[in-house]
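The excerpt is restricted to a subset of chains, each kept in its original location.
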Amino acid sequence: MAMWGGGFGAGSQAVNPQNIAVAEQELEMVTDLFNRISNVCYNKCIPPKYAEDTLNKGESVCIDRCVAKFMDVNLKISELLQKRGQEGGGGVPGVPAATS
Amino acid sequence: MDFSRYNAAEQAQIQAMVEQKQMKDFLKMYQNLVERCFNDCVSDFSSKAVSTKEQTCITRCFGKILGASERVGERFSELNQQMMMGQQQ
């Protein structure tokens, strides 16, 4: 963090902090998604019996389908959320308003 | 939360901070929602297509979570308000 803000030596081009913030958020979302999928699909597909140290056929196939399904559900829920957002006043709840 | 004890410049910074935090929390809420509904609704991996039954479950799970989150928010705000009143007396 402390390293940002200078000295990256890309000549005279200006860095727009807004762009960096957007990229940071995008990166955050993609890695979070990947980490969640890894975890959820491990739970769903790999029983903790550990009879060998590599994925067997069934586990591999399960993982493939699990990843596809998770990304599908992710998309479907983002659509539901958008629909809800358009329909109605305020719609999407989150953290309750925090300032006076 | 009451930030009226701070000066205007500080309040402006805090306001920006609150907005950024709300954005972040909204994203996290969304990600938790996806994970929860997937866990609760999907457990058949004999195909990579989401079935109609799973789809119905997910739509309902989505509704339940938003409903619960809204309701928790209402109660939480009320109780916080009451506690702050209590402190001022």
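In order of appearance the chains are A and B, and numbering begins at 1 in each one.
Criterion: a contact is a pair of C-beta atoms (placed from the backbone, for glycine too) under 8 Å apart; a residue touches a chain by one contact, two chains touch by 3 or more.
Owing to the predicted nature of the structure, the values given are computational and were not obtained by experimental measurement.
Only one copy of each distinct protein chain is displayed, but the complete assembly has the stoichiometry A x3, B x3.
Note that in this section only the chains that are shown with their structure count from here on.
Here the CA centre of chain A is 16 Å from the CA centre of chain B.
For chain A in complex with chain B, the touching residues are 25, 28-29, 32-33, 36, 40, 43-45, 61-62, 64-66, 68-70, 72-74, 76-78, 80-81, 84, 92-100.
By the touch criterion given at the top, residues 1-4, 14-15, 18, 21-22, 25-27, 29-31, 33-35, 37-39, 41-43, 45-50, 55, 58-59, 62, 66, 69-70, 73-74, 76-77 of chain B touch chain A in their complex.
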